[in-house]
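The block underneath contains the structure these notes are about, expressed in structure tokens.
With one protein chain held back, the other chains of the complex are shown just where they sit.
On to subunit A.
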Amino acid sequence: MTLLTDDIRALVGRRKVYTAPEEFGAASGRYFGLAIGDHNPLYSDPEYARAQGLSGVTAPPTLICETNQYANLPLTPDGDAGHNWGIEIAGTRKVRGGNSYTFHRRIRPEDVITATWEIADATEKTTRSGSEMLIITSRATYTDQHGEVLAENEETIIFVSLEPGASGAGA
């Protein structure tokens, strides 16, 4: 039985758009730097940042792709408050495949982020051990309030069948 059902195929092209209710803020970048142990003064010292050619403090580049700040979604019982397609497939284990980021310019505190998520692809493969797996590729494009593209994020989520050749799928 295939994991790549018509229901799954029909998801390709689906989009969700989130616009943050406020500016990104300088504290968000400084807090993230503190949390990951990156004490680069670009995230906390405006004079230092300006001396390097920036307009002021910025955030660690990957933060825009890692944060749920813009989504403004309610917290689920499991603690999730981020973008989610809600795809659940019985008899599979969901794992992250990877990310591919493109950054166009550094984030500024005054940026108001809009994230546009789209399901770009759904493909099926077989693991070395013979299990079927479904690979869902999503693409997020992050823009500011002027429509300038700040970053892009392509990520893959993989659904691996728990039993070789005995999978059932549904969106």
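Note that in this section a contact is a pair of C-beta atoms (placed from the backbone, for glycine too) under 8 Å apart; a residue touches a chain by one contact, two chains touch by 3 or more; residues count from 1.
Everything below uses one rule, namely that contacts and distances are computed from a predicted model.
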Ask   = Which choice in "Spore coat protein CotJC", "histidine kinase", "Putative serine palmitoyltransferase" or "MaoC-like domain-containing protein" gives the name that UniProt lists for the one chain left out?
value = "MaoC-like domain-containing protein"
Contact residue for the chain not shown (choose from A:Leu3, A:Leu63 or A:Met133) = A:Leu63
Message = Take the complete complex as the reference. Which residues in subunit A touch the chain that isn't displayed?
response = 28, 31-32, 34-38, 40, 42, 48-49, 52-56, 60-63, 65-69, 71, 75, 78-82, 95-106, 108, 144, 146-150, 152
